[in-house]
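Single-structure report; data block below.
One protein chain is absent from this view; the other protein chains keep their places.
This part shows subunit A:
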Amino acid sequence: MESLIKSVGENDYKPEKYVKELSQRCMGPEELLQQKTNVESLGEQINTMLKKNVFYNYTQFIDTAKEIANLEGEMYQLSHLLTEQASLLNSLASSTVVSEQISNSGKDVNGDQNAEVDNVVEEKRVQKLLNIMERVENCNNLDVPDRKCLHEGDLLELDPIENTPVQRIHCYLFTDICIVASWLSSRHGPARYRFQSIYDLCNLAVVNIKDIKNAFKLLAFPETRVFQAPNTGLKNDWLSKFEVAKKSQISVENKMKGTTEHKTIQRADSIQLVHNSFEPEIPEIELPEWLVDLADDLDVLIAQRHFEDANVLISKAKFYLEEHNDQIPIFIDLEIKAKLEDRIQKLTLVLTNELQVSPDKSHKGGLRAARRAVRILNQLDKSSQACDLFLKVCSNLLKSQLQYVQRDGAMSTFVKKYSMVFFGTTIEITHEFLYKAFPNSPACSSAFILWTIQEVNDFMVVLNKHMFVPQTSLSNLSECIKVIHKNCQELCDYGIDLQFQIDGQLRIPLTKSINDVKEKTIEVIKMRFSEDKWKPFNLKTKQQRDKLVEEFKNYGFSNIESYNQGDSWIMLTQNTITFTRTYLLLLNDCLVFYSPDLVNAIDQLLYEVFAAHCNNIKSSIKNKNFVNDINIITTNARFILDIFLSHCFKIYSESTGNTNPKIHKRLKSEFGVIPTQNITGYI
């Protein structure tokens, strides 16, 4: 075998050569046959190995795909954070008066290198503008300091009134203007355009057109131009680019205006400082440097998203202030405290924003993404706020998870999936909440309990809508409820028992369904009796009858064979057989729902259906048409009342623990004696 594997696995393996060698070496057919089986078993081995490999690759592929999906979510989150940060930095840059000086001084320090980089950037910018000027005919000089091309692309212009296509155009968006150019046709090489119009962004408004696909319009009073982008993504690009351009332009304007204001404010500040320094009782206490810089450092840490460090610094400062309470002059103490309080507020705000649920944030990062913010908020004694927000995140997660459950298809599959997703996610959330986010916090735990109750109620409202549609059978319902109970049981491990809540929500619709089923079943019984001729049931063949006998034995009627007659007959009527089956099914379904709330409805159902059947038997006995069939009626009545009734209530007692069910007694006393008495009367 080894050698076989070796030789087959060789690089220069040639089947013909191998067979030739083999036939030379082997003596007689037996040996050859032996070789053949060897080869075959090797083939099989390789086959299974291949299969395993395929399977292994497949699982790996699935795992990787999952991992990628996770990663995608995280990347999304990350990009969101980055854009947030970018806007933060932008606003910082535009609001600081000193930023330019800083960057200037930075240039000096870093020497020529920075300047070179700047040069390259500047060159690129100019080159780009020149390129555009070259491609657009009749274009004015675009090269204005600080003007940059932000976006360009092809668009289709539409008639603003009739929405019909007018022409193909190419649009350029710059930091301060927007240029529209029409296409010049039939040219070789790169596309060329003819300058058409120029708009100043100051006088331009951009509007998203909702009811024409991928369209937006530019309002440049009194002109209105409608453009259509090739697809939604490109349209959104244009809209966001326009927005960015306008925002940045306005901030530039504000900056210009702001500079002077800032200067006056600064002056006021310095005056105050001077004033302070002239106060006679200047404390000699040296505050540690970090405390002096506390506010600024905290600002930086928060902006850079080093929340943990910020938190540490805050607690350090708090501790220090506590410790040196009597050494720090009161006004400085107050000032620092006020600043500190302000920064704590700021940090809290940033963190709560982090947790805020908003439509443009992805939830794929899920609860893990919220952990950090929650932890720090807890440390800042903002547990209740964090708890509130966290629960909102949870609700959102649950909602988005449940959205993926397909609502079409069979009711029971939907309910199963929906319930699985709901409880699965809830368990995940519970775990995160009780063990990771808010351990040892009774207040938050009770908020969580309230939350689960609310969610489970919403969940049941959805399920009830799906489950209790007309014509749903009890078996279907019982199957669904079984599943829900089972799933709900899993949550009990965390000390959260929602069954009461679920049963409460089920009570009203379930009672109604039970009553409906009761009425329907009684109706059916009436129909069956109207067609019943009271004849023994002929199953045509022995096999068929054996099958029936077997079925009834499985139900627990051991002496069913005593009703056999001939080869294919059974002395019970078809009506009796059907009733037995229906009733057993009904009973089993009811026992699944059995709960103190529903006892009355269930007992009523079990009693009335059985009583209806018995009443019909009773009237059949009295019916003159069936005088001759009195024997078979008695047999059937006895089966129903003696055997079947006690059988049913044995099952009932076992399941409910009620050893002496009232309805059993009632049925027995109402119908138990009738057949014998009346028969004697008729015989």
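Keep this in mind: contacts are C-beta pairs under 8 Å (C-beta built on N, C-alpha and C of every residue); 3 or more make two chains touch, one makes a residue touch a chain; residues count from 1.
Throughout what follows, contacts and distances are computed from a predicted model.
> I want to check something: the complex is missing a chain, and I'd like its UniProt protein name from "Uroplakin 1A", "Coatomer subunit epsilon", "small monomeric GTPase" or "AAA+ ATPase domain-containing protein".
Going by UniProt, the chain not displayed is called "small monomeric GTPase".
> For the full complex, which residue in A:H170, A:K217 or A:H664 touches the chain that was left out?
Among A:H170, A:K217 or A:H664, only A:K217 touches the chain that is not shown.
> Taking the entire complex into account, which one of A:N141, A:N203 or A:N628 touches the absent chain?
If we include the chain that is not displayed, A:N203 is the one touching it.
> Which candidate, A:I250, A:V300 or A:L334, sits in contact with the chain we can't see?
Of all options in A:I250, A:V300 or A:L334, contact with the hidden chain holds for A:I250.
> Give me the subunit A residues in contact with the hidden chain, please.
Residues 161-162, 202-211, 217, 219-222, 224, 239, 243, 246, 250, 359 of subunit A touch the chain absent from view.
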